[in-house]
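One structure is given below, encoded as structure tokens.
Coming up: chain A.
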Amino acid sequence: MSLSNLFDGINAPFLAAGLVLYISAVISGEWYFKAPGERVRFRVLVAAASAGSIGILSSGNWLLFVFFLEILTLSLWSMISMKEPRAALVYLLSQLAAAGLILVGTAGVYAHTGSLAIGPVPEPWRVFFMAGFGIKAAFPLLHFWLPEAHGKAPSPASALLSGFAVKTGILGLIRAFPEPFAPLVLIGTVMAFFGAFMAVFPRDIKRVLAYSTMSHLGFMTAAVGAGSGEIAAAYAFSHAMIKGNLFISAGIVEKTFGTRDIFALRGSGRLHFAAVAALTAGAFFAAGLPGTASYLLKNSVISSLGHTAPWWQPFMLTAAGMMAAGYLLNITAPLFFRDNSKNGTPKHEEGGNIIFAVLSVTILLLVIAADSFFPSILHAFRVDTGFTPASDKLEAFIASAAAGLIILLARLRLKGIPEQGLPDIKICLSMDEGPLYAFNRVSGCCHPGRLNTFVFVALVFLVLLMLTL
Partner candidate 1 sequence: MNIRPFLFRITALFLCAFLGVMLFRGIAAMPPKESVTGPAAHYLERASRETGARNVVGAILFDYRAFDTLGESTVIFTAVCGISMLFSRRKFHRSSSGLSFIAKRGIGIMAPFLIMYATVIILFGHISPGGGFQGGTIFATVTVLLCVVFGSSFESSYFPPKTKESLESGGALLFCGIGLVGLAAGTGFLSNLSAGFPAGREGSLLSAGTIPLLNIAVGMKVGAGLSAIFYSMIKMLDTTNDYREGGPIR
Partner candidate 2 sequence: MSPVLREALAFLLMAGGAFFSFASVIGIIRFPDVYTRIHSGTKALTGGATLILLGAALYAPSWQIAAKLFLIAGFLMATNPIASHALSRACYRHGMRPEVIFVDEYGPVADEEAKK
């Protein structure tokens, strides 16, 4: 563990992202939490989380890396459980599983090479790192915790989760797979498209943002798989700023109007412009319009795949990038253009300390703006932005068209969808149905409590021992 690790080419963007995010999270926490006790708790937890983050960035071996990851996880778990204990539990358990997998992989690497140092992972143990960091970075099917945790956490905590915590998975992937690794590209493209697709449907603003995070993580994973960790790191920085802004401003909207449902928020931009403007500004940068850092970075990711990648991979990434504009439009446009006369009066409960919220959002916006309009900042992160637009213009065009079509079709379908969105992977997490229930039933047979059963089991056990030994 050494502090010099903090400033190497990969870690520096993460460090910068963490710095800005934690500051603005503390500031927005001052506004978000009403009770003084909660405020103090949040400050303490942010301190713990930042300590964990610095530990993660500065640690030189995998064990310490996991150690600090766990500290970060625990403090974030505690933050989430201030509002939603159930989602917090899901978050904690999934992250513990991830840490366990990484530990197993680390142990394997140690057995293989005799060293714990962070670095490329030898072949037989890659799957554990992929699975562990896959849970952290929300690979498809391993992403079950992400919409729950990001959607239901308090807004400052969501910002930290989406801005920093999931990026630790990317960081780990960059460290473990410095060389090009084709499966990661595959996973990344699927993930980018899947996240974007899922983000079209929900009516809950924060859920949309959560799936959007997943989509962007897919871009980063693809970049890692292509072997260009610097681009992934720079993307992580940019995305951290954007998502921090979006989640905090979504929190402002929620607090101001008492709901996160887009349908209920129709036209609210006219009522309370400041609250909605912050969200919209963030969405503008996030959508990846030409000239923003998102645009630049997405193109870098696509071009980093190179010519060896199958044709559909850049295609899907391009489509996912276009869909980002679509779903962000989905949640911001109704705020201004729809009439909310049917919905009654949205509540205004904010007092004087809205200033904190505005302050935190402003910090983030400034950073994003700086990031977006001065691409040279990316050079500081040693990213070669030798910007070449997507290799095939026609392909990009077709992809954009396909994305638009999907959005349009989804818009037509949207009215019939209930508030929670599509039936989701979260069904698996309920105790009353799904895998956990089966799990529970199986374990019920383990203690019959009868004596002759015991003797029988002991005999069978002895026979097995006799046969094997």
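Picked so that all candidates are chains of the complex that A comes from, given by their letters.
Structure notes:
The definition used in the following text is that a residue touches a chain if its C-beta (ideal position, glycine included) is under 8 Å from a C-beta of that chain, and two chains touch if they have at least 3 such contacts; residues count from 1.
Predicted model, so just to flag it, every value in this text is computed and none were measured.
What touches chain A in this complex, out of the candidates 1 or 2, is 1.
Of all residues in chain A, only 452, 456, 459-460, 462-463, 466 touch candidate 1 in the complex they form.
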